[in-house]
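Dropping a structure here in structure tokens format, bear with me for questions.
With one protein chain withheld, the remaining protein chains of the complex are depicted in position.
All chains are identified by letter, namely A and B, in their written order; residue positions are counted from 1 within each chain.
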Amino acid sequence: MTILAFLIPITLCMGAVGLSVFFWSLRSNQYDDLSGDAERILFDDDRPLPAASARLSITTKETAP
Amino acid sequence: MRVLADGQAQCVLSIPDLRCGGCVAKIERALNVRTDILSARVNLTLKQAVVTCAGADTDPTSFISMLSQLGYRAIPADVAQSDADDTDKVGRGLLRAIAVAGFGATNIMILSVAVWSGAAGETRDTFHLISALIAIPVVAYAGQPFFRSALQALRVGRLNMDVPIAVAVVLALALSLVETMRGGEQAFFDAAVTLLFFLLSGRYLDHLMRERARSAVSGLARLSPRGAMLRQPDGVLTYVPLSAIAPGAIIAIGPDERVPVDVRIISGFTDLDRSLVTGEAMPVPAGFGDTLEAGTLNLTGTVEAEVLRSADESFLAQMMRMQSEAETGRGNYVRIADRAARLYAPVVHLLALATFVGWVLVTGDWHTSAFVAISVLIITCPCALGLAVPVAHVVASGRLMRMGILMKDGSALERLADINRVVFDKTGTLTLGTAAVGFGADDPALLTAAKALALKSVHPAARAIAMSIPELPCQLDDATEVPGFGIAGCIDGRAARLGRADWVADISAQAKDRASPVFAFADGPAMAFELVETLRPGALDAVKSFAAAGIPVAMLSGDIAARANSIANQLDIADVRSGETPADKIAALNTLHDDGYRALMVGDGLNDAAALAAAHVSMAPSSASDAGRTAADFIFVRDGLEAVPAAWRMARDTARIVRQNFGLAIAYNCIAIPLAMAGLVTPFIAALAMSASSILVIGNALRLNRPEKPRRMPALRHKRSEVLA
Partner (left out) sequence: MMSNLTSPERARAMLITVAGVLIGLTMAIVGRNDPMGAHGWIVLLFCGVLFFIVADKLYDAEPVEDRSISYYDDPTKVGILLALFWAVVAMGMGVWVASQLAWPDLRFDAAWSSFGRIRPVHTSGVIFGFGGNALIATSYHIMQRTSRARMPDQVSPWFVLLGFNLFCIVAASGYLIGITQSKEYAEPEWYADLWLVIVWLAYFVLYIRTLARRNEPHIYVANWYYLSFILVVAILHIVNNLAVPASFSGAKSYSAFSGVQDAMVQWWYGHNAVAFFLTTGFLGMLYYFLPKRAGRPIYSYRLSILSFWGIVFFYIWVGSHHLHYTALPQWVQTLGVTFSVMLLVPSWASAGNALMTLNGAWHKVRDDATLRFMMVAAVFYGLSTFEGSFMAIRPVNALSHYTDWTVGHVHSGAMGWVAMITFGSIYALTPVLWRRETMYSWRAVEWHFWLALSGTVIYVFAMWNGGITQGLMWRTYTESGTLRFSFVDTLIAMRPYYIARAFGGLLFFMGACICFWNVVMTIRRVPHHAPAIDYPTTSEAMEPAVPAAE
């Protein structure tokens, strides 16, 4: 079954990619609040949130003397 | 506020009233709209919000008050204590190890199944090689928790559960490598890695349960003050952590707050709940020059006070020291799993050795003998043992949590199962609040007026009076609370007072010499109220359950004999001791311990926190003091005392399941070991046996979830009439 010499490495690579992606997700705190994150999709407001940089400029503008 | 690397500041607010997604949305929206906040994120699991601001000088009190207007109490979590980057490092490490072991196990399993299904010759050898290449790094990474623990144990000359596991995994791997190089037919790579996967899962479940309980408990604990409102030299009040408060500083303590450090009042009047010190629930007035101990509850007024001692030296801190001393005594309790390991490890090793020697003697073939001996090690699946206890405990803790009972760790459950004595504290444990019974002219006008005044105060006595009067309150012209004395008001032009008898006597002679609290109109008849303690719902049934099970119940109370005996009579408790100080309570429990009894102590930690630590196992209600919650093994969040027998029954059921699981594991070993010793165990059988025994043990533990849920049946509820009888 020579084709497995091809298919098995491919599958192992896919598995390794999956594993590293899982590690990334752990590092980036994806699992820190599973209850809250399940609820977030239910929020009704249908608009994007302001980007982080935009917030910073709003806030510093306001608090600057 | 904690300053971050980029100059931004962050604070963590604990919001215990968070219930659902709607709350999360409301709070986040309200906070994010503010211009002084960069970002706010709510964590529903931990019930907290992390708020990031642009500068460190932003004052959190403004958003705290905004949140309370929305209906959510927000308390700054102890910034010094909690790591804002509160990652559960151990849990994460375990998850990573599980992920690696899982990846290894599934991929090796593919190759193993292929071999077992008949792939032979070169294909088989290639698959073994690939399995080896996967297994070596996987075992090296995922096996670390076990290797480290085994080495630690061996270094002190002991054997724990992890030693045979580590030995089995390493030997299995070594043997399989040898087989692979020899082109042999069988390899145990899948067994080694699957073993790691199952055991890591068990370990992770155990850890998760502890973390959940810990964060739930510490979440409650965050309600207690970690700081105080300090009056700065320039007169401004700022919130500072406890560590920043030195003797001589002036702090302000508002109503319904716990006194954070030992202080002496320099201005203001208030009423205090000093039960932490005296055990007595009745509020005590305090004013200029009076000393307040840390941990007592300020009820009605706002006072400014001078700090006498730093937080470390406060009364509360002393109590906690007493308690931790008591707790070290408890550390000697050896958990069931460890006891099993003490027996299991040497037995298994001896058997493997005996197998090896036996086979060598019989066949003279080193290789086959080694193979058979290692298969003995592998098949005596520590899976079942490794999972037997944690799985049962996790399921039990889930059940308990649904019943409103939080468990600190598995050893608590084990200890609760073998108690033969129960000791209850009285105030706040067997009793819950006070009810008021009126004496005097049964005049509805007086009752409605009294209720009207009572509603104006947060004093427990006033609340009790208000709740006891069924009639609607009448209209008030005005009312003012005079902390330490009562409420003065005007009804239909007539002056009226509700409060201390001698103070009410100032406007009505009939109030003189009556027992407090008293209500009277100016120059009118007076009505006195007697405050009686109400039993906590479920108290009678709790006592009866234990009595029926043959476990004697005792009561230890710091209160006066009359009140203690009255409650004891209602509950049918014969063994009563009153007037006990915290030291007395510890002594009582130590005596029980020395006499060979294993006692469950149920108390609210107000003056018995150290006693909770000294008992064999302890429970506290969620309304307990911070010290009590820390000391107790279990915390029940609902009002009813039936949680105590329910937890005990759960502990017994769990112990039974754990014994069954051990039985299953032993029975399995009795079948598996002879088979292995006879050389009949192939890697396929080993993997199958491992999975089957693990699943069996998990399935058995899940039986704890069966619907024999203790329902709060109507009969268990207590009405006040029972108390007044």
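Throughout what follows, a residue touches a chain if its C-beta (ideal position, glycine included) is under 8 Å from a C-beta of that chain, and two chains touch if they have at least 3 such contacts.
Note that this is a predicted model, so its numbers are computed, not measured.
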Among shown chains, those touching the left-out chain: A, B
Missing-partner contacts on chain A, residue numbers: 1-4, 6-7, 10-11, 14-15, 17-18, 22, 25, 28-31, 33-35, 37-52, 54
Chain B residues that touch the omitted chain in the full complex: 19-22, 25-26, 29, 41, 102-103, 106, 110, 113-115, 117-119, 208, 212, 398, 401-402
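The criterion applied here is as follows: only the chains that are shown with their structure count from here on.
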Mean-CA-position distance for chain B and chain A (Å): 32
Of chain B, residues touching chain A in the complex: 20-21, 24-25, 29, 35-39, 42-46, 53-55, 87, 92, 95-96, 99-100, 103, 106-107, 110-111, 119, 123, 130, 134
Chain B contact footprint on chain A (complex, rising order): 1, 4, 8, 11-12, 15-16, 18-19, 22-23, 26, 29, 32-36, 38-40, 42-43, 45, 52, 55-56, 58-60, 62-63
